[in-house]
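With one protein chain held back, the other chains of the complex are shown just where they sit.
Up next, chain A:
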Amino acid sequence: MRIRAQVAMVMNLDKCIGCHTCSVTCKQTWTNREGTEYVWFNNVETKPGIGYPKHYEDQERWKGGWRLDAKGRLVLRSGGRVKRLSRIFANPDLPTLDDYYEPATFDKDVLVSAPAGLTDTPVKQPRSALTGEPISLDWGANWEDGLGGAHERAATDPNITAMAPDAAARVKFEFEKTFMFHLPRICEHCLNPACVSACPSGAMYKREEDGIVLVDQDRCRGWRMCVTACPYKKVYVNHATGKAEKCTFCFPRIEAGQPTICSETCVGRLRYLGLVFYDEDAVLAAASVQDEQELLAAQRKVFLDPHDPETVRLATEAGLPQEWVLAAQSSPVWRLISDYQIALPLHPEYRTLPMVWYVPPLSPVLDAVGAAGLDDTDADDVFHTIRDLRIPVEYLAELFTAGDVDAVAGVLMKLAAMRSYMRARTLDGTVAEELCSAVGMSGAEIEDMYRLLAIAKYDERYVIPTAYAKDAVALEAQVASTSDCSLDCAGGPGMTEPAVAERFHLVADGGQTRPGRKSLFARRGDGRLGLSIDPAGERS
C-alpha cells in the first residue's frame, strides 16, 4: 500500500456546447509558438467523428496503450523494450503531420495593400506555415465541428467500426436522424501512463505529489516513442525543437491552487478539478484485469476513500499535509467518480487508467421520454426509454465502458432520475421516492448531486490545495532571510537582470540551470542556437 494523491478532472458532457473556448485559451497559454502550431493540448471533438489526429482511437493502426499478452501480462501495444529500441531510427507507428493537419497562415497584406478601384474582391490565400507555399485547407483540429463532413467520414469512427454489426447498424440508423455531442479532450494524466513507459530516455515522468505527467524538456532526446504509445495521441512532437510536448495540467496554476486554464475559462462550467487518493501498488493489478469491462470497477478500487480513517492515517504517515487530506475529502471529482458513480473514464480498454473522467451526455434522454408521451416521474417510463435514446447507449459504451452497455445505462438512469426528481420537487413539491429507490440513492443524495452538477460555484467545482506546505515554509524563510528582492537569491530567477531565454525554466531543476553563469549562446524561440547579446552586460 503506497498512497499517492492525483489531481484529476471530470467533465460533464451534458453541458458542453462545443464553443472551443478551452482549446483557444489553452493554445494562447501554451502552444502559440513556432513548432507547436498543430499542437492542441486541449481540443474539442464532435462525436461521432474520426477525431484528432485522424482515427486516433484505432489502436490496430496506431498501437497506443497497453494490452495483455498470451500469458496475461501487461505489455505496451507498440511492443516490448527491445522492439521499441530496434525501431528508434524510424518509428513505423508515428503519425505524420498529414494525420494532424498542415498549419496554415494567411497573407493578409493582400487585403491591406489592395489598390482602390479593383473590380474583383482581393482574396487572401492560405499558405503553409511550414513551407510558405500556397496550400488548400482540407483538415484541421476541429474540422468535424458540428458533424462537418460526417456524412462521408463518421462511419469510419473507430468507436462505430469496433461495434457488433447489429449495434453498429442501429447507430448508423440513429445517426441518419442526426445525433452528436462534443468531447473535449486533454491529456489523461493516467495512473499507468503508456507514454512514460515508452520514453527511452526517461524524460517523461509522473509527479509524485500530484500525479501530473510531464516531459522534462532538458532530458527529452526526441526518440518520439511517447507519441505512438499514448493511445489518446496527446503527446506531440514540436517540430522546431524536435522534442515532445504535452498538456501540463497547467501545473504552475495547480501549484498555486488555481484551476487549469481550460477549466477557468470553460463557459459551460462543466469541468471539475479535485484530488483523488490512490494506491500506487494496486495500479498494475488493476490495469491487468482480464476482462476489459471490469477495468472501470478495477480502477475505482484503486482509489482510496478520503473519508476512511485508515486512508487519513496513511496520508498523514506519507507526509501529506492536512490541507491535502481536507481537499481530498471535499473533492468534487471523488464525489462524481466514486460517491455517485456517474463519471466514466475515456476508453478504459487502453489500460492506462486515465484520470480525466466524463459524465456522459444526458439531454436527449428526456427528449426521448417526452416524445414518447410518457410520465417522466414514473421510474419505469424513464428507465425503459434509456435504451432508445437519440445518442445510442451502445455508442457511449464504446467510448466510456469498453462496450459495457449496462454500465453506461446505469449512469444515464441516475442522471435521468435526478432530473425527473428535481422537476417534480420544483414544480409541485412532491418527492419521487420511487425514482430514488430505483437508482439506490436517497433524496438528499440526489439533491446534493444535482447541486454539484447544476449550480456548484467556482470553489466547489475546483478544490485544489496549494503546493506542499513544507515548500511554503522554506520559501517564507527564504524571503525573510534576504533584505533584497526574494527573486534575487541563489537559484532564483533574478529580478534586477533582464531575463534571458536560457533562464526561462518554470521549475529550477536542482543543478541543471545555472543562473549565475552567462552563456554566449542562447536558444532562440525556434529552438536553434543564436548569439545572445545582452545590453546590460555581464551578470555580477
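By our rule, a residue touches a chain if its C-beta (ideal position, glycine included) is under 8 Å from a C-beta of that chain, and two chains touch if they have at least 3 such contacts; residues count from 1.
Convention: contacts and distances are computed from a predicted model.
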item: UniProt protein name of the chain not shown, from "Fe-S cluster assembly protein SufD", "ABC transporter ATP-binding protein", "von Willebrand factor" or "Nitrate reductase-like protein NarX"; value: "Nitrate reductase-like protein NarX"
item: Touching residue (missing chain; options A:122, A:242 or A:440); value: A:242
item: Given A:209, A:305 or A:448, the one touching the chain that is not displayed; value: A:209
item: Contact footprint on chain A, counting only the chain that is left out; value: 81-82, 84-85, 88-92, 94-97, 128, 130-133, 192-193, 196-197, 199-202, 204-209, 217-224, 237, 239-243, 467-468, 471, 473-478, 480-481, 489-492, 502, 507-512, 514, 517, 519, 521, 523, 527-529
